[in-house]
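What you see is the complex with one protein chain gone and the rest in place.
Take a look at chain A:
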Amino acid sequence: MKKLAIFLIITFFTVSFAFAVVSPKEQIKKTVDNVISILKDPKYKGQKKAQQRRAALRAEISKVFDFEEMAKRSLGVYWKDRTPQERKEFVELYKDLLERSYSGKIESYTDEEVIYTDEKIENGKFAEVKTKIITKERKEIPINYRLYFNGNEWKVYDVVIEGVSLVSNYRSQFNKIIRTYSYQELVKRMKTKQLEELMREK
């Protein structure tokens, strides 16, 4: 009975703390607001400021996205077979490409409206924040963020666009390449893409 009471008290305080910090919805809203303010900031406007703008966007995104968790989940069963060095290299590659992709997509959304439709929290550990981007033509693009509580704050571990989980998609695509070719082939392709992106930046 005593044990149960302690467990309940600990659980209560953990959950309360999770809510007390910043709710997942607030966390996402804060990031989205910051991203929009970067896009609207005159000091980041124009083609010449593209690199600075992207760097600012990537920095903002990094605050809420847990790329290591995403990379781990995307690699799935093949994660455990990787050496610490391989894991580090993979996470960096994954993070770089995903940040570029996400910040690139955000740049094209400027005057669209973002609405927050729903928030679900499970056991105080996992959450889903549902958003919709409303375009000028009143087209709705649903983007849901899946988050987990790392003890201090909520972190995004997956993004679901139009019902497609990026992590699930990458897991199946990575698995296919590893099964058909090899892990090295997967990294080679990602590195080629990264190289191309770096060449584009020049």
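In this text, a contact is a pair of C-beta atoms (placed from the backbone, for glycine too) under 8 Å apart; a residue touches a chain by one contact, two chains touch by 3 or more; residues count from 1.
Simple rule for what comes next: contacts and distances are computed from a predicted model.
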Could you check which of "2-oxoacid:acceptor oxidoreductase subunit alpha", "Outer membrane protein TolC", "Glutamate ABC transporter permease" or "Flagellar hook-basal body protein" matches the UniProt name for the chain that's left out? "Outer membrane protein TolC"
Contact with the hidden chain (one of A:101, A:123 or A:150): A:101
Against the chain that's been left off, what residues of chain A make contact? List them. 94, 97-98, 100-101, 104, 108, 137-139, 161-164, 166, 169-170, 173-174, 177, 186, 189-194, 196, 199-200, 202
